[in-house]
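Okay, structure first, notes after.
Here the complex is missing a single protein chain, while all its other protein chains stay put.
Note that the chains take the letters A, B and C in the order they are written out, and that residue 1 is the start of every chain.
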Amino acid sequence: MQLLGVSGSLRAASFNTTLLRTAQDLLPDGVSLTIFRLHDLPLFNQDVEDEGDPPPVVAWKTAVREADGLLLACPEYNGGITGVMKNAVDWASRGKPAPLTGKTACLFGASPGMTGTVRAQDALRQSLRRAGARATPLGEVLVGQAHTKIEDSQLVDEPTRAYLARHLATYVAELRRVAV
Amino acid sequence: MQLLGVSGSLRAASFNTTLLRTAQDLLPDGVSLTIFRLHDLPLFNQDVEDEGDPPPVVAWKTAVREADGLLLACPEYNGGITGVMKNAVDWASRGKPAPLTGKTACLFGASPGMTGTVRAQDALRQSLRRAGARATPLGEVLVGQAHTKIEDSQLVDEPTRAYLARHLATYVAELRRVAV
Amino acid sequence: MQLLGVSGSLRAASFNTTLLRTAQDLLPDGVSLTIFRLHDLPLFNQDVEDEGDPPPVVAWKTAVREADGLLLACPEYNGGITGVMKNAVDWASRGKPAPLTGKTACLFGASPGMTGTVRAQDALRQSLRRAGARATPLGEVLVGQAHTKIEDSQLVDEPTRAYLARHLATYVAELRRVAV
Partner (left out) sequence: MQLLGVSGSLRAASFNTTLLRTAQDLLPDGVSLTIFRLHDLPLFNQDVEDEGDPPPVVAWKTAVREADGLLLACPEYNGGITGVMKNAVDWASRGKPAPLTGKTACLFGASPGMTGTVRAQDALRQSLRRAGARATPLGEVLVGQAHTKIEDSQLVDEPTRAYLARHLATYVAELRRVAV
């Protein structure tokens, strides 16, 4: 099973990118994760799309299409989804069929505050639904006060690592059930 | 009074950019509107910000700072704010003070469907609030079935033009009251 | 197949209750719909629950438990779910297992304005998800300008009737697929 992971923050030391790298360590056996960097994606523009997707967009849409599942590390800026993450969703919601259609995604997020990006994850979940994808499992990974749980770009808080591992295992089990 | 307008869609013939151009015609006397194109804004990246805002970001943040008010033409993609618009908000929410802090914005939006971007406008309003800005007036401009109201990149539907004109007049009156 | 329907408005001539009655006519063969009136449900109060659910709550929770599916006619008050509808969800989300857990619901809504209760339906969908239920199908039934489509407590607009019928058929097909 081959998963694709993206982080909605471009900062190298991002808490959310850190969660994604940690997920790489915590995934069940037999599951690999490729992290796709969103840095080169242009802003969505239908006029550009009409002339043909630029190479970074082709790469992004192909990666989504080929993935068995999506890990979405979802930061929150200004009480909502980041422009970076939404822009990636906007591109991947286009085409017939759109790369996102029929995909099953796993969300998690980290923030320095208490709420662990719950608002951004709600917005992302809603947009995925509208694009024909779904987010699962039911439980949420909201890593609040992330600065106390991350050191040297590693998630070091053991309860959070264990919780994230269980979340990922539930997600992978669902992917396997659906794939049968 | 000098307003700044942006559209959350980059498409040249965008319904929302059309609303913005129409607003230019409908504003009360003594109010001018400059349209800022978001095409050149990079994706928000704190690492880039740490090295100094790139020129398009400097231009964007300066334009927001210097404006007496903001007209935000707000499309909806996938049931939410566009990545383009949110990315612009994310940049303008940064700095001490952030360019958005204390600003009063006027929202409107157009969509081919029925709901006139109500979800995107709600998300934008929430993010503005978090960034220390506010949206006003209370009434909403939700231009549904925009393809029946726009011709040759002009808003031709008279009731919609009149409604938008009243909305803009209310907004400008509020700006003037606050400015005293 | 036995469905349970509720309206989030208690008004006898409610647009949303009208949609529900119309659904009764439009459902595929072999599917029956019982409409549950929420008028007698008390406000949720955990102290009351601790002493044992009052009879109207027992009736409501039993009806949800025994239903093969739920039709939720969802009005919008003040840009959100109605207190009436949310209160019903709050009661049905309680217990082990909660009556709502595992249920598949079909949403629709009508409003005099343009947006057809889209905000209320989003809020309802989110609360159902949190209660372990899911809303389907993907498409949305947003009946705007309902006063022009409803006469004598009947939905008379033919395109809307046809759209609602297709929505219900898709929903019932999904229920049947899941039930296998």
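As a convention for this text, contacts are C-beta pairs under 8 Å (C-beta built on N, C-alpha and C of every residue); 3 or more make two chains touch, one makes a residue touch a chain.
Remember, predicted model here, so these are calculated numbers, not experimental data.
Visitor: Return the single residue from C:54, C:80, C:95 or C:137 that touches the missing chain.
Guide: C:80
Visitor: Among the options A:61, A:119 or A:149, which residue touches the chain absent from this view?
Guide: If we include the chain that is not displayed, A:119 is the one touching it.
Visitor: Using the document's contact rule, name the residues of chain C that touch the chain not shown here.
Guide: 9-12, 38-39, 41, 43-48, 77-90, 93, 119, 123, 126-131
Visitor: Which chain A residues would touch the chain omitted from the figure, given the whole complex?
Guide: Residues 79, 114-116, 118-119, 122, 142, 144 of chain A touch the chain absent from view.
Visitor: Spell out the interface residues on chain B facing the chain that's missing from view.
Guide: 122, 126, 129-130, 132, 138
Assume only the chains that are shown with their structure count from here on.
Visitor: What are the two chains with the top count of C-beta contact pairs?
Guide: Greatest count of contact pairs is found between chains A-B.
Visitor: Measuring centre to centre with C-alpha atoms, which chain is farthest from chain B?
Guide: C
Visitor: Quick one: report the Å distance separating chain B from chain C, using the average Cα coordinate of each chain.
Guide: Chain B and chain C have C-alpha centres separated by 36 Å.
Visitor: Please report how many Å separate the Cα centroid of chain A from that of chain C, as a whole number.
Guide: Comparing mean C-alpha positions, chain C is 32 Å from chain A.
Visitor: Starting from the mean Cα coordinates of chain A and chain B, work out the distance between those two points in Å.
Guide: Between these chains, centre-to-centre, one finds 28 Å.
Visitor: Mind pulling the chain A residues that touch 2 or more other chains?
Guide: 126, 129-130, in rising order.
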